[in-house]
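Every protein chain except one is present and positioned as in the full complex.
Letters A, B and C mark the chains in the order given here, with residues in each chain numbered from 1 onward.
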Amino acid sequence: MAGNTFGKLFKLTTFGESHGVAIGGIIDGCPAGIPLDFEAIQQDMRRRKPGQSKIVTQRKEADEVEFYSGIFEGVTTGTPIGFVIHNTNQKSKDYSHIKDVYRPSHADYTYDKKYGVRDYRGGGRSSARETACRVVAGAIAKQMLGEIKINAFTSAVGTIQLNTPYQDLDFSKIESNVIRCPDTDLAEQMITRINEVKKQGDTVGGVITCVIQNVPAGLGEPVFDKLHAELGKAMLSINAVKGFEYGSGFEGSKMLGSAHNDKFNADGTTQTNLSGGVQGGISNGMDIYFNVAFKPVATTLQKQNTINSEGKTVEMQGKGRHDPCVVPRAVPIVEAMAALVIADYQLLRRQESKTW
Amino acid sequence: MAGNTFGKLFKLTTFGESHGVAIGGIIDGCPAGIPLDFEAIQQDMRRRKPGQSKIVTQRKEADEVEFYSGIFEGVTTGTPIGFVIHNTNQKSKDYSHIKDVYRPSHADYTYDKKYGVRDYRGGGRSSARETACRVVAGAIAKQMLGEIKINAFTSAVGTIQLNTPYQDLDFSKIESNVIRCPDTDLAEQMITRINEVKKQGDTVGGVITCVIQNVPAGLGEPVFDKLHAELGKAMLSINAVKGFEYGSGFEGSKMLGSAHNDKFNADGTTQTNLSGGVQGGISNGMDIYFNVAFKPVATTLQKQNTINSEGKTVEMQGKGRHDPCVVPRAVPIVEAMAALVIADYQLLRRQESKTW
Amino acid sequence: MAGNTFGKLFKLTTFGESHGVAIGGIIDGCPAGIPLDFEAIQQDMRRRKPGQSKIVTQRKEADEVEFYSGIFEGVTTGTPIGFVIHNTNQKSKDYSHIKDVYRPSHADYTYDKKYGVRDYRGGGRSSARETACRVVAGAIAKQMLGEIKINAFTSAVGTIQLNTPYQDLDFSKIESNVIRCPDTDLAEQMITRINEVKKQGDTVGGVITCVIQNVPAGLGEPVFDKLHAELGKAMLSINAVKGFEYGSGFEGSKMLGSAHNDKFNADGTTQTNLSGGVQGGISNGMDIYFNVAFKPVATTLQKQNTINSEGKTVEMQGKGRHDPCVVPRAVPIVEAMAALVIADYQLLRRQESKTW
Partner (left out) sequence: MAGNTFGKLFKLTTFGESHGVAIGGIIDGCPAGIPLDFEAIQQDMRRRKPGQSKIVTQRKEADEVEFYSGIFEGVTTGTPIGFVIHNTNQKSKDYSHIKDVYRPSHADYTYDKKYGVRDYRGGGRSSARETACRVVAGAIAKQMLGEIKINAFTSAVGTIQLNTPYQDLDFSKIESNVIRCPDTDLAEQMITRINEVKKQGDTVGGVITCVIQNVPAGLGEPVFDKLHAELGKAMLSINAVKGFEYGSGFEGSKMLGSAHNDKFNADGTTQTNLSGGVQGGISNGMDIYFNVAFKPVATTLQKQNTINSEGKTVEMQGKGRHDPCVVPRAVPIVEAMAALVIADYQLLRRQESKTW
């Protein structure tokens, strides 16, 4: 109820604040018998990690995952997987100057209104640091997906947009540049743009596109838990996300039915895929693809006025270790959440697949 | 798990197929002691009903709700509210010609892949007829909301878009025209466009905007069940929806942080509201607003080729009683789903509001 | 949350009051493709029905189930099964004399305290009439169980106890007498006892034993949702139940470990079965058996003093159509709840059974 659990059969519950002792989580419902590739988990952690390149925050966090349970001799046992990531960057510095300050477009004000108690050391629970736990769980979920492949990439930074259809992109190029855009020329422009913005002490938003391939037909649950509705919720639960669209998305709303319908081939595949791989909330076997919009990071290095908890105006200025653009580090988070959704629906599918 | 329940404390479970005996649902968790305004419920039903105007399907459904439990002498008793809407239009006609046909961009194919059994009389469970039950529950949820007001309206039909900020609109005009657009001039253009499309036997998509006002600060649950994430899931679960964005949405991803941040006033309100009334998944007391994109209805009156369950090509053509544009009838559905989300978070909020 | 749903993957939600228009429910998560035996459902309904014999209430209820959805051409479709049982005995009689009266050891007082609103026409939601819906769902769940057999029977009426080990009983005799005890001699004594008690205008408690056979090893979920814990909750949720024990039960607490341990045979079966077919919350392949204690029905025909909502003493006397002993009609309810639990864990088991 309190919102810290995701999933139905493959369930992740997370805990932890940005400046507490540790963050971590419990994965409950991971099937037994999966030999885990720990390097793959750590690799996804590195893709999310601060300090990985010049265009992300230079904050230092070891981000090493310790597994406490649910794994024996490298193989999942079916019991809950407890894991912890210690906060190595948790300095005992003086936060008293920001103790009562509500940073604009942050969650300081709303947490205070909701809970009446506030961990004022950084963002606390509302910090995107929590997403490290999602990446751990997502990296494990990916190892259950068999042939299903999930690729996310940066498709826009501010107004610089990738317009190539994803079918014409080479996903193997995604990790070849620090912005994670498979079009390497455009990637250069995006990086340049972020550096400009950073120099101004400003931040910029962006869009991540995600493509899920080799999904079997039949995943999803009507009517409220439609596959795309759960994907949408998963993405909207990521910090800074403002929008989600799949298949034809918002553009599709401008079209005529005669143009929008995906004609069938004899084998049940379709000639076009404006549906985005889902019909009636259930996968149809075509690629699932969607866009996720991220707002610009709220912490800028420019001076701004804001209020404190007594309603008094105070001047504030962000410190130098924030992300000028959240998108490159969010790519593995989008993949992780997609993996959690697909793994979950795969398990739901398995329990219904027998013919009676 | 099977996806027919929505909500945490205020829970709606629905049942029913488009051509079965009846559809209906159970509302579990509705607090005791609410005197129900049945006319308000029926009024929302009329807003969703087929045959309400020339620009919607002319199919006939009485859509009269029978309440079987949970209400005594007009007041909710705290026990589950069971309700049923009989399908009066359930003809014993011959469906054998479409029995094995998969209609393009419908859920026929995916339901067949998932379940292996198919109720081939119309859309069955995947039909938007199910949303009548959401409107019933939403109309009850609205009666729990006190000062909170929910207004949805049509903001685009195809490429005809309403660009006026919602603050400058007169919501009392929404119901003054059949397309439910508060800009009456634009409404005329939209209606004309739908009539053109209808004449061509085609269909067209659109966008609905929803504004929730007078929301107290503090509603929402971090981290996975963020208020906007649940709203997004709720909207994406409505038939034909392809996208959801709130506050600055996809446009916000193009902006700089310095321009995007909402500056605080001394009272905690903000000077702008690009956040869309939510920070960190929790309401901040400002208006919540969002857009929902609907694809064009898949059933057109034009002839098209498709396949049957044996993979053979068959020619098909829709009958004359389908909606040329789903948007006008979807307005009360969007409101209903918003009401369910807000009522639910309101109850969650109440259990935590005491100071210990 | 509000407690009207049972199950995880095979979920039953019920609605309805004893004197409302109808009771009913939704089964969500029933797999597709099960050809339903409707006569078997109605047969279980008859076993629970009032008026079935001289030793139960002579109240008249048709108890005919109408299915509204989820079944097509006699086969489940995987969509929610909505069903309704109309209350034919719902007379418009005058209840004003009991409107404010709290009957002793009934739920009148607690419902009033909880909800502040009370449907005073009979027990309302707290009436055992609700269990008719459980029998419908349980009868469907039974049809998913394959080789698994569930047999419940009366093992005590007041102080008359069946002490024969269940292995020595002939379950085919259970339905041969109206008290549902497989020992026909003891059944006679029980019936005689009930008739005596009835003549005195009194009521008497009893015990039902349930045996589940042919359960495969591996059903159940540690640590909180242990198979026997869920069975216990299921039984304790039945009206009038005061206790649950499985395997050696309360007697087992008096034993020494050396005598209590079940020694293994080479094939993994055990020589004794004090465990009751469950170890660590997971079935071990041996028979599951348990006892359920029912209190005497609270409504007697003797005059008694009680209070009304203003705390004033009032005299009351039950009417002539109540059960002198709840046990014979509760046998199919115990079976139904057991079937719901087993069907649910069977589905949970299926999603985890693949080797990765």
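Odds and ends about this structure:
In this section, a residue touches a chain if its C-beta (ideal position, glycine included) is under 8 Å from a C-beta of that chain, and two chains touch if they have at least 3 such contacts.
Since the model is a prediction, treat every value here as computed from it, not as a measurement.
Within the whole complex, touches from the chain that is not shown fall on A, B, C.
Considering B:Ile41, B:Ile55, B:Met144 or B:Leu186, the position touching the chain not shown turns out to be B:Met144 (whole complex). If you put the hidden chain back, the residue from C:Met1, C:Val75 or C:Leu145 that touches it is C:Met1.
The hidden chain makes contact, of the residues B:Pro222, B:Gly243, B:Gly276 or B:Pro328, with B:Pro222. Note on the undisplayed chain: of the listed residues C:Pro50, C:Gly78, C:Gly206 or C:Pro332, the one touching it is C:Gly206. Although one chain is not shown, part of subunit C still touches it, namely residues 1-6, 8-9, 14, 102, 104-107, 109-111, 113-114, 116, 125-126, 130, 156, 158-159, 197, 202-207, 217-218, 220-226, 228-230, 232-234, 236-237, 239, 242-250, 252-258, 260-268, 270, 274-276, 278-285, 291, 293-300, 302, 304-307, 311-313, 348-349, 352, 355.
Against the chain not shown here, subunit A presents residues 1-5, 8-9, 11, 13-17, 20-26, 28-29, 32-33, 66-70, 72, 75-82, 84, 114-119, 124-125. Against the chain not displayed here, subunit B makes contact via residues 1, 9, 31-35, 78-79, 144, 222, 347-348, 350-356.
Simple rule for what comes next: only the chains that are shown with their structure count from here on.
Located most centrally within the structure is B, per distance between chain CA means and the overall CA mean. Interface subunit B/subunit C: over half of the residue numbers present appear on both copies, so the contact uses mostly the same residues. Per the C-alpha superposition, subunit A sits rotated 180 degrees relative to subunit C, a value rounded to a multiple of 5.
We define each chain's centre as the mean of its Cα atoms; on that basis subunit A and subunit B are separated by 26 Å. For the pair subunit A and subunit C, the distance between C-alpha centroids works out to 46 Å. Residues of subunit A in contact with at least two other chains: 1, 9, 222, 348, 352, 355.
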